[in-house]
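Could you have a look at this structure, given as structure tokens, before my questions?
Yeah, one chain of the complex is gone here, protein chain that is, but the others are all in their spots.
Right after this comes chain A.
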Amino acid sequence: MAIRINTATFQSDLYRSFAFPQPKPLRSPKFAMASTIGSATTKVESTKKPFTPPREVHQQVLHSMPPQKIEIFKSMEGWAEDNILVHLKPVEKCWQAQDFLPDPASDGFMEQVEELRARAKEIPDDYFVVLVGDMITEEALPTYQTMLNTLDGVRDETGASPTSWAIWTRAWTAEENRHGDLLHQYLYLSGRVDMRQIQKTIQYLIGSGMDPRTENSPYLGFIYTSFQERATFISHGNTARHAKEHGDVKLAQMCGIIAADEKRHETAYTKIVEKLFEIDPDGTVLAFADMMRKKISMPAHLMYDGRDDNLFENFSAVAQRLGVYTAKDYADILEFLVGRWKVADLTGLSGEGRKAQDYVCGLAPRIRRLEERNSARAKESVNVPFSWIFDREVKL
């Protein structure tokens, strides 16, 4: 059975499960990423008209965390200041996109651009499709800052709130903002891609938003972001490696520096969830199982370019084929988090909690088995055009 596991959201279901702020296709494999495999949740009526952007199909649930738990996060503010904010880098020490791009103020600017374009010429189209998809995901940052601010107990109430949580969210957003800028300017200069189509896709995507199904719960929210940051770390690490293989060391450095940020962010988010497991092991393990059952959907699963109704699926498939972000990565991330948070060692859980613990601990092998079966199946190769590369075709 052809179960596609999307790394973004494992991927649709799976396809949609791959990546947050830099989610790279998860959807797929049509398993993990957003829900492709018929989930049990109520689907919303949506007859899709042609040439319209996709919309979330599930009914949106709000405020599922009991309000008394908001106290937990208020009381954690001091701890967060000492333990989470330390993972932010002071702006003066941060890289800026300009550090990796030709310097417009220098006499050598044109030559540097020519060099950049010469290197880019050696890089194949399928790599660019994935890089563009990643860049579009990064550029949808407003959606992710919004998503963080939907979470009860930790949201930035004014836009300039002095709580540790709000400081984190703003500074995190500011750091992430450089990722989209860097990739956008690189792609612009490269000459290999259709910037207008890409920019249109970004506009559609920010307009569509996303519902990661975190239901205003910081438990669900931080588990989601932990997964996503690791996914983007893996994904950008892979694009860096491939760039190097294609002979573009500078591009490799760009992707690498972005991956390094993601790693730092992953450390912060996993620390928060680790603390939650300490404070409320039952609630946290239930949240973990819940997010995994719903599948971690990729931030950009609603992407649309005005032409391709299966854009995200197609992009995910290429990312899977190139090994940038795969169903195997999805399973690996899950396994990593289970280990990181020592889920198997939890004690004192309720009956439901133990079921959740079993589910989460046993899930990665099941996904791997599925993916093995799926990749063992011979699939006919399909070539599809991508408007991002002027409708040139790429193999899925």
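Please note the rule applied: contacts are C-beta pairs under 8 Å (C-beta built on N, C-alpha and C of every residue); 3 or more make two chains touch, one makes a residue touch a chain; residues count from 1.
Please note the rule applied: contacts and distances are computed from a predicted model.
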{"item": "Per UniProt record, name of the chain withheld from view [\"Phospholipid-transporting ATPase\", \"Aspartate aminotransferase\", \"Acyl carrier protein\" or \"Serine/threonine-protein phosphatase 2A 55 kDa regulatory subunit B\"]", "value": "\"Acyl carrier protein\""}
{"item": "Touching residue (missing chain; options A:264, A:293, A:354 or A:392)", "value": "A:293"}
{"item": "Full-complex contact with the absent chain, from A:63, A:366 or A:395", "value": "A:366"}
{"item": "Interface with the unshown chain - residue positions in chain A", "value": "1-3, 13, 31, 35, 37-40, 293, 363, 366-367, 370, 373"}
